[in-house]
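All protein chains of the complex are present and in place, except for one that has been dropped.
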């Protein structure tokens, strides 16, 4: 498991942790039931304070990505499909929104966009 | 306690070695001049304890005196260890002086000035430690040299005083009379015990 912490971004460290773990779950690097490192060992490994990792894990838990059981540690949660779906859809919406805005400023019609989208989606 | 004693002895190690280098060769002097024995013995007994200042100074500058308080020992234990170390130093002086005595006895040239060496050196060592340590605790180890010399001077003065008082009651008593040594030794021992209680009290209220 790789987690890369950059101190050169304005993104708080706990968000860097949550987004990377979410990404790993969504792209299948981490499977349901897979253990993730304990807060304290992750804090040690990436040289950040315990509370920072704690906050990241709390967020992940709240969003249903991980489960923590006392004494056994944290695991990738089983019921994260819906949340994943939601997260992914949010991402798609974001990108589409961007495309729509670009299209509007460029005067590209909706029909053209649908056409393009259909081509892209069915291409493979 | 064991650890504290070890620390005290380790930190005095260099001074102990130095004292050995000085006092051991001295053991041969009476072989050449037997009348020197009392002076040599007195010096040997006194040499080890007189070096206590250096390690006390080191313990203060290094911050050990403060760090020591954070260890799982009571303040009283710290003082106990110090006084046991002083006794050990005096015993080391005695041990070296015994070498001198044994060497001289091989030559079979004993004289009664030997006892004066002990009756002078032993009370001097004990009362010097007894006076100096509480003063060093109170006034700081950086003044330990001055305080040790002062304590030594006071100890000599004390013996002179003892002799003077005894002389008043019995004019046959000289400075070298054994009774002067015996009384001085008794007083020095009492002072050592009092000094211990005083040091415990000073250390209990001392801030580091």
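Order as written gives the chain letters A and B; numbering starts at 1 within each chain.
Simple rule for what comes next: a contact is a pair of C-beta atoms (placed from the backbone, for glycine too) under 8 Å apart; a residue touches a chain by one contact, two chains touch by 3 or more.
Just so it is clear, contacts and distances are computed from a predicted model.
A.B. asks: Given the options "Stage V sporulation protein AE", "Cell shape-determining protein MreC", "ABC transporter" or "GHKL domain-containing protein", say which is the protein name UniProt records for the missing chain.
C.D. replies: "ABC transporter"
A.B. asks: Of the residues listed, A:49, A:102 or A:118, which one is in contact with the missing chain?
C.D. replies: Spelled out, the listed residue whose C-beta touches the missing chain is A:49.
A.B. asks: In the whole complex, not just what's shown, which of B:75, B:138 or B:176 touches the removed chain?
C.D. replies: Looking across B:75, B:138 or B:176, the contact with the absent chain belongs to B:75.
A.B. asks: Looking at B:18, B:34 or B:58, which residue reaches the missing chain?
C.D. replies: Only one of B:18, B:34 or B:58 touches the chain omitted from view, namely B:58.
A.B. asks: Quickly run down the residues of subunit B that touch the omitted chain.
C.D. replies: On the subunit B side, contact with the omitted chain comes from 1-7, 10-11, 13-14, 55, 58-59, 61-64, 66-67, 69-76, 204-205, 207-208.
A.B. asks: Provide the residue numbers of subunit A that touch the chain removed from this figure.
C.D. replies: Residues 10, 12-14, 38, 40-41, 43-44, 47-52, 55 of subunit A touch the chain absent from view.
As a convention for this text, only the chains that are shown with their structure count from here on.
A.B. asks: How many Å are there between the centre of subunit A and the centre of subunit B, using C-alpha atoms for each centre?
C.D. replies: Those two chain centres are 76 Å apart.
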